[in-house]
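Excluded from the complex is one protein chain; the other protein chains are retained at their positions.
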Amino acid sequence: MKKELINLTVNGETYELLVVPNELLLNVLRDRLHLTGTKYVCGIGECGACTVSIDGALMLSCLMLAATADGSEITTIEGLAGVDGQLDPVQEAFLDHGAYQCGYCTPGLIMSSKALLQENANPTEAEIREFLRGNLCRCTGYSSVVRAVQGAAGSMRAEGG
Amino acid sequence: MTEKFHTVGRSAWRKDGLAKVTGAEKYTSDISLPRMWHARVLRSPHPHARVLSIDTSAAEAMGAVCLTFDDVPKVRYNERLVSVPDKLYKDRYVLPDKLRHIGEAFAAVAAPTEELAEKARRAIRVEYELLPPVIEPLAAMQPGSAQLYDKIFFGAEEIQVENNIACPRVIEVGDVDAGFAEADFILEQEFRTGGVYHAQLETKGVIVEPEADGGITVWPTTQSIHNTRILLGEIFDIPLHKINIKKVTIGGTFGSSIQTNSIIPICVALALKARRPIKLLQTREEDWHTHSRYPSIIRLKIGVKKDGTLTAGHMQTIADIGAHNTQAFPFLGVLAGFWVSLYKMPNLKYEGTAVYTNKVPVCAMRGFGAPQSHFAVEAMMDHIAEKLEIDPLELRLKNYIGLGDTFWGQGPTVRSVVKSDGVKELLERGADLIGWRDRPKPGTQSGRFVRGIGMARGFHTSGTGAPRPGEVIDYSSAFIKINEDGSVDVASSLMDHGGGSLDALAKIAAETLGVPYDKVGLSPVDTRTTAYDVCTHATRGVYVGGGAVHKVALQVREKLLKLAAQLLGAEPAALSIKPDEELGQGVIYAESVPGLSITVGEVASYARVNSMYTIQAADSLRQVNGPPAYVAHFVEIEVDTETGVIRPIRAVAGSDAGTVINPDMAVGQLEGGLIQGLGFAFYEDSRYDPDTGQPLSRGLITDGKIPTFGELPNVDNMVSFFAHTYEPTGPFGAKGIGEAAINPVAAAFANAVYNALGVRFTELPITPEMVLAALARKKVTTDEPSASEELLTPAG
Partner (left out) sequence: MTTPLLMNSHILVQEFDLHRPTSVAEAVALLEQYNGQAKVLAGGTDLLVNMKLERAQAEQVIAIGRIKALKQITAGPDGLAIGPLATFYDLQQSEVIRQTYQALHEAAKSVSGTQIKMMGTIGGNLCNASPAADSAPALLLCDAQVELTGVTGPRRVDLAEFFTGPGQTVRQANELLTGIVLRPPQPTEGSAFLKLGRVGADIAKVSAAVRLVRDGQKVAECRLALGSVAPTPVRARLAETRLAGQPFDLALAEVAAQTAAQEIIPITDVRSTAAYRARAAQVLVRDALLAAWDRSSR
């Protein structure tokens, strides 16, 4: 297979990488850029644990060829907190509401929740559950996550953000 | 109850919270070592076969290191060391001598990259001799059926396996025949529950690094670093001081890593052969093929008097254990224990048979037999209540095993006396919250959408402690020291599944030592620097693990106060410690003597500056009780009688966990358990083609669905509450919750379905297909119960 030089901007930093066609974006992020927050859980698009944000859209990095992400802006869980370590309101809300247990689904869930709130600042419970339906969790039973998203929505509105 | 505590009972950000919400938390798959190679495992495509030849030459020509049966130690073992050695059924080798289930690992390769390892794996040539598979347990037990095993070990003794029976267990108390003779009514029913895949999000994995001195360092997915260590030492004949198992955060387990999973010794063997670090991760489809919950067939017969007193019980169960015996013997005991510990039954007989089949080996899954037996018993209790026209709650309150009663918990050798009991409060409050008195009469509703309310109660033991040690090893250890600035290190080898048990331990330490919670650290640990903890299972994390921390913290407190007393010129007994958030220190003071105080940090610093010692203690604890963590669930469901789809509307979960140390995490357990129970009740079943042994889902979660955000009730319709109890034998009065949170859930949902439809399902999961079929049958035969429903014989 032919190696291709691609550019990926991840969490604000641009990387020049030689990739082969069948390299998956998930594994480039985890193994080559050492951004291990994004997880492999099922590999076939059923669970949402590998969710990243690419040019503003939520994508499953386990189903993406790294080469097709050439030139795009990618945000992973590691890119949410500010450079000074200031947590994103969604991250804080997950902490406040104990909306995680083992933590394995948490990065994907936080990425998805953030995308939801960027699009809909005041989602109803039904909207939250519908939007997050592609993210599986086996520990929490989901309720605490719904409450966290509602909490984050509230604090983001309060900040006028 | 927790108002008098400064830390216990308060919710706070978890200690692993920042790492988990920023993606910084490291799990096994996130770790990389220099020179590390990647491994892939070759797994059987056949349910039952012999390997006639295996040719790894092409793989080796690619530069891969290969492992086959010839390369591994010929030590026979059981992966799970929770039971005492002479009660272990040992049928495993590191790589098997024969293939006994689709997915059984029988060879492995390691190569510089996963891609190369994958190529090498596919280049291995195998010749199989196919053997007839036995898929159905009842067929497997027939004389003449293909046998999975010839001889295995029980303890140190070689035994013959007959008719694929892995182990039987018979327990009798009193005289069942006399008991049934006394009964006014006898009910008998058969229940079935499906195979359920744990679906923990992190697929199991391991990294092994061989050390220069012949030792190994291991980063595994495990619920017990010490048992993993002991087993590896036994298999590979490496002394334990040269084996270091690192505690790594796990992405959920629900029981799937109580045992040292097969990839761990395989990876050790590969690492020793390759003489470099090896990483072995299971893909999801592989992980699916390595373990599942015990599916069950339970035949239950109960005798009851007109006034609702139970007189006798007879339970027969077939446990289909799949291809390996991980803990069938304790499972049968636990299933019995959970049955007989729900309600008083003076005469009982339990007959359990564990059967080998050519399917994925089962292992414990949250509840370990309790969800199965709760389902049967709680459906039966509802049924009895209806027949006798007694309120279901009254029937339960009349018969349940509670305060002052002896109960078995996890089996006949694990008995203790109940010392805290919140059952009445759980039932009364739960009934109130759901509107129990206003529920409809079963099967009286018409229209397309019908609702029903159901309840079930139950418990799980907090650990497996008993006055005398029995078949189950159960103790924990802890090491605590005061740092020179007044902060505290707590080193516990207890694993945290993710539910927050370790945070409870930190809170117990903070409470005991009087220091601020955020000044207590949970140390990263491994087996070389910690003392033994058997395993995080059996809902023992807080009660036993926390108990050990409490014991050791008291020892540290004593030493601390002794030195503080010297420095203050006071008696240790006159001193108290309480946290001062502003100072960020624990403050040691004498009540009613203002100004006489010193901080914990000052004391520790004094000890250092004056070259004295570190204020520290290490010890172990065995609990002599396994108190029931009671629980009750009240749920409302709605059935679309045209599509058979059932959805949960409201759910009330009440827990008696004694003192609730982590309130928000305890709620998390209840909510998580509810949804897992929902999955068990309505969605999850791992079925196999009865002829080929092929799993119908093929191990893909595309067809192994678990509940999503769409399946739960609205959050406002979910209520969790806690009984006001105090367990005198638990740290600050605490008991457990983890498995209690799931045990009666499926039963509650099934009882709710009965309330809605007047149809009692005795098989899980209850699918829309089954609902429509049952409703169609009901239309045809309105008066006669169908043959599969029940056998009701008035006695006498």
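Order as written gives the chain letters A and B; numbering starts at 1 within each chain.
The rule is simple: contacts are C-beta pairs under 8 Å (C-beta built on N, C-alpha and C of every residue); 3 or more make two chains touch, one makes a residue touch a chain.
Bear in mind the structure is a predicted one, so any value in this text is a computation, not a measurement.
In the complete complex, the hidden chain is touched by one of A:V10, A:L29 or A:C42, namely A:C42.
For the chain left out of this panel, the touching residue among A:A57, A:V83 or A:A158 is A:A57. In the full complex, chain A touches the omitted chain through residues 1-2, 4, 20-24, 27, 40, 42-46, 48, 51, 57-60, 62-65, 67-68, 70, 112, 115-116, 130-135. In the full complex, chain B makes contact with the omitted chain through residues 40, 43-45, 102-103, 114-115, 118, 122, 281, 283-286, 289, 642-645, 683, 687, 696-700, 702-703, 705-711, 768-769, 772-773.
The rule is simple: only the chains that are shown with their structure count from here on.
We define each chain's centre as the mean of its Cα atoms; on that basis chain A and chain B are separated by 30 Å.
On the chain A side of its complex with chain B, the touching residues are 30-31, 34-44, 46-47, 49, 76-78, 80-81, 87, 91, 94-98, 100-107, 110, 125, 128-130, 132-133, 135-147. Within the complex, the chain B residues that touch chain A are 11, 13-14, 16-27, 29-30, 32, 198-203, 249-252, 254, 283-284, 497-500, 664-665, 667-668, 671-676, 700-702, 706-710, 712, 714-716, 718.
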